[in-house]
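Before I ask anything, here is the structure I am working with.
Heads up, one of the protein chains got dropped from this complex, but the rest are sitting where they should.
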Amino acid sequence: MDLHYTDEQEAFRQEVRTWMEANVPSAPLPSFDLSREGFEAHRAWERTLSEGQWGMVTWPKRYGGRGLDLIQWLIFEEEYYRAQAPLRVNQNGIFLLGPTLMEYGTDEQKARFLTAMACGDEIWAQAWSEPQAGSDLAAVSSSATRDGDDYLLKGHKIWSSRAVYADWAFGLFRTDPQSERHKGLSLIFFPLDAPGVRVQPIPQIDGETGFAEIFLEDVRVPAFNRLGGEGEGWSICMATAGFERGLMLRSPARFQVAARKLVDLYKAHENEVEPCVQAAVLQSWMDAEAYALSVYATASRLEAGERIGAEASTNKIFWSEMDIAMHRSALSILGARAELLHSAPAAGDVGRWLDGYFFSLAGPIYAGSNEIQRNIIAERMLSLPRA
Amino acid sequence: MDLHYTDEQEAFRQEVRTWMEANVPSAPLPSFDLSREGFEAHRAWERTLSEGQWGMVTWPKRYGGRGLDLIQWLIFEEEYYRAQAPLRVNQNGIFLLGPTLMEYGTDEQKARFLTAMACGDEIWAQAWSEPQAGSDLAAVSSSATRDGDDYLLKGHKIWSSRAVYADWAFGLFRTDPQSERHKGLSLIFFPLDAPGVRVQPIPQIDGETGFAEIFLEDVRVPAFNRLGGEGEGWSICMATAGFERGLMLRSPARFQVAARKLVDLYKAHENEVEPCVQAAVLQSWMDAEAYALSVYATASRLEAGERIGAEASTNKIFWSEMDIAMHRSALSILGARAELLHSAPAAGDVGRWLDGYFFSLAGPIYAGSNEIQRNIIAERMLSLPRA
Amino acid sequence: MDFRFTEEQEMMANVLRELLGDLCQSSDLRRLMESGQARDERRWSGIVDMGLAGALVPESYGGLGLKPVDFVRIAEAAGHACLPEPLVENAGVALPLLAEAAPGNELLAAALEGAATIAVSHPSNAFIADADSAGALLLEREGELHLVNPAQARLERQESVDPFRRLFTVAFEPGSSTRIASAADAAPMLRAAFDRGALFAAAQLIGIAQRSVDLAVAYAGERRQFGKPIGSYQAVKHRLASAQVKIEFAKPVVHAAAASLPQSDLYSAARVSHAKLAAGQAADDAVRAAIQVHGAMGYSWEVDVHFYLKRAIALDSWWGTKAFHRARVGQRVFTGRLGPEHTFAKESQNA
Partner (left out) sequence: MDFRFTEEQEMMANVLRELLGDLCQSSDLRRLMESGQARDERRWSGIVDMGLAGALVPESYGGLGLKPVDFVRIAEAAGHACLPEPLVENAGVALPLLAEAAPGNELLAAALEGAATIAVSHPSNAFIADADSAGALLLEREGELHLVNPAQARLERQESVDPFRRLFTVAFEPGSSTRIASAADAAPMLRAAFDRGALFAAAQLIGIAQRSVDLAVAYAGERRQFGKPIGSYQAVKHRLASAQVKIEFAKPVVHAAAASLPQSDLYSAARVSHAKLAAGQAADDAVRAAIQVHGAMGYSWEVDVHFYLKRAIALDSWWGTKAFHRARVGQRVFTGRLGPEHTFAKESQNA
């Protein structure tokens, strides 16, 4: 066990820091979920990143990456969050689909999709859920019917993040109409501007529209857009879910920066709040550190050739519950001002804690509800009997 | 809504207080679960109570009671705990079986059992559980085979409180050998010194032996000992469980006195403990008050002719979790001394908090586990679908 | 000793519940929100027609002369319906305060008729609610109580996350023409107003909590996953059962606080604080459980749960933060007498 960065790693950190300091926009970009303008501003940032070769540092150079390891990725993320750089509008592409494509795609598919993904030319939405298939993803009923070299896609997807403005989406479709549950599914990509696609934004709790419904009516896509073999969609999708919940969806730096901000907020109001709040603030800091240490341990094992296991589920539970606790602490510090929108004249330093709280409440729901994750831990990690 | 005691109720309180001050033993009695001596000392206390007509104030006078209402019972309990009077060794009899007998027994049964129960001549154990029937009580397999005017009892009961030294026990037996689950069961009494009964104490977590196993081998009892009709055991038992969890098993005064002691402990160590402990102590006091208020509300409804419903389950969850929290707060105040037995020379004011903590941990388990209670609340109170 | 509501008390709350069941449905809320208006006149006049504006004003001044314990279930019903109109603040806090400070003021008569509402500011609240639509403002300044025409005050809107809460900061010129009570006279009135405010906020939080559980139960019975309604899974059942337990043990505290409010001593004040804390905790648990049970739907604008989430956040620090109320409970616990014989005691009995 060696918990020191190598000189090379320290140099890499400096390199990232220098670049970020020079390139991160000084003012926050407008939300990518509220307007085309905000979306395109984030796309421009993705292009800037890509020009600096920072689009996805773990990817091979031929796809716009740097071929770096996971420890370097963590260092990159730390500097990224430290610099308060913009949220990644292409998160679905680079963190979810990208790694899966790398593992299951043909060379032609990789060439076609990865580079455009890395450089921000094509921004991806995910299209997992359907109205009757949420936590129970195997209940998807959208179909892909083979027609020569093409598929015709038909169905109704929901809770598709980024779908309002994105270019492409990937989702599960039933390629075998006789099949049930997780059999007969395939993972297929489709352009969101293809004929037959209709995207309907879903206003969420805070009035923003990060999610959308997608209605597909005989949308024609080439069979080339299928990732992996026909009927292999479920197992590929499970691998993707592993990445999502596992390592890349929520990098520890995000929470460590939030914990630092929480400590600052606490210090500013220390004399107004109940003594108990201090313990909660310290717990948030400890939890963010514990999550970081755990991810470093996982990354070390993965670098040594092991595969990610139930960490995917334990991580999901831990960060989602930590995120809620952190925001609740912040709201309790804000007291009577907690209910104010940050645009209110008297809002003072309420910042984005309330928005963040709402978003944190979705954490135990998306990317596989925490109930499902606890089932997975109980059954796969602890080997308790299935129901 | 009138939250004032009447003059009559105030006078009654004074009467109880005066009697308790004159009669409660000045030194605590030895545990009734650890020795015959302690058990008999508690029996003597029951007789003293009974001589003062305080055995069970809600019972009719002809059975040794005073025919008082539930509000008066609550007042009695408040004064009883205020006086730190001994635990009731006959709790199984007076609080569980007694009310059930009153409702389902024949006049002859009432005459035979209630008076002896009220005066402490016959102390009762319960014999609900079996090794394969804990939370799943309908799985009992002990049998009662009719033989003329008698039953022959056979089987194995477990977790019978008081059974080591008690005189009588009541339990569920399968009177119809073909029956399954909750059908074909009858509630039958048997003397613990009858031929064929073997009682085996179960050492518990704190080394005490409040529970026992009971092995029954062709134990002959008259059919007179069956409460209610043959096969009606389950519904009668459910009524008993309602009383147990509902109102009488844990009277609020017990927790209000514990909360007061916790506040005293906190005050004595205020300067040594973390500030957060204060909030926990206040929460314990509030919870004990909330429980008392809730029981007064229930008692008022019952006096007005309503029947106890799901309060039985909500009460069980609330007091059992409050009891754990209260003891955890006490242990956190005691700090490094929390692990000491009260006999240790350096124990100081550790008192019985650790014993109480262990006992509190059994709270979510006995009298129907809290998991079962939550199922009941969800299904019967909220009408959520059964599994 | 009888810890039950009277038939009249239950009936009045039932009538209001029925009215709101008709006129305060999800679509009504959404229509009002989109209109940007402060209140739905049809709904509000229904409420006024019940005489509720003057519920707590003495009969001698033209009110119904009810007590807090008569109004507490009405406030619960307002919470349950997520009522946008200022029934609770106006009738529960402001009007009895005005009646006490200036019983002969003509505004009181107008307010009793529903022709105007009164908005009230209090040192414990950072903002004043519904000031823009009020006929008059009851404002505290250096302990004195002033009655101010909104046109003579400068109101600045402070947007709350709750789309139906209209919060403002207010600036005005206090003077002898606005003053209706000296600091000495106003102090006990403001104390009583605060306890009414906190109590009825607690009652609303009970309503919010129960509605959240109700919504979640309804959804959990319909929504199917893995071939079964999600309400048949223990994880869902137990979370909602736990939320209901919290509600069941907050309710009697709120009701006891209402009954003992006229006692106006430390013991009754601590009971109000206990009620606010317990109801706030119950509401917080319930709304979060409801969001989780609704899954992604709970995070959507389409489902009503977020209205309750936001109202619960808003009321959490309204009429006293948790820190304030916990401190008041602490004062009662550390200076008062404890134990089962003091559950319903007055402070003076124990002095």
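Brief remarks on what is shown
Letters are used for the chains, namely A, B and C, taken in the order the chains are written, and counting of residues starts over at 1 for each.
Assume a residue touches a chain if its C-beta (ideal position, glycine included) is under 8 Å from a C-beta of that chain, and two chains touch if they have at least 3 such contacts.
Note that the structure is a prediction, hence the values are computed from the model and not measured.
Within the full complex, the chain left out of the display is in contact with A, B, C.
In the complete complex, the hidden chain is touched by one of A:Ala11, A:Ala111, A:Ala268 or A:Leu384, namely A:Leu384.
Only one of the listed residues, A:Arg66, A:Arg112, A:His156 or A:Arg374, touches the absent chain: A:Arg374.
Taking the complete complex into account, A:Ala253 is the one of A:Leu29, A:Ala253, A:Ile324 or A:Ala362 that touches the chain left out. If you put the hidden chain back, the residue from A:Glu311, A:Glu339 or A:Asp355 that touches it is A:Glu311.
Across the interface with the omitted chain, chain B contributes residues 129, 132, 134-136, 139, 158-159, 202-205, 207, 211, 273-274, 331-332, 335-341, 343-347, 354, 358, 361-362, 364-366, 369, 371, 374. On the side of chain C, the interface with the absent chain consists of residues 233-235, 238, using the contact rule stated above. Against the chain not shown here, chain A presents residues 1-6, 9, 13, 71, 77-79, 81-82, 252-253, 256-257, 259-260, 263, 267, 278-279, 281-282, 285-287, 289-294, 296-297, 299-301, 303-304, 311, 314, 317-318, 371, 373-375, 377-379, 381-387.
The rule we apply is simple: only the chains that are shown with their structure count from here on.
Among the chains, the centre nearest to the mean of all shown protein C-alpha atoms is found for C. When chain centres are set by their Cα atoms, the one at the greatest distance from chain B is A.
One finds 40 Å separating the Cα centroids of chain A and chain C.
Chain A and chain B, compared by their mean Cα positions, are separated by 53 Å. Annotation for chain B: residues 278-279 touch two or more other chains.
Residue positions of chain C touching 2 or more other chains, listed in rising order: 233, 236, 326.
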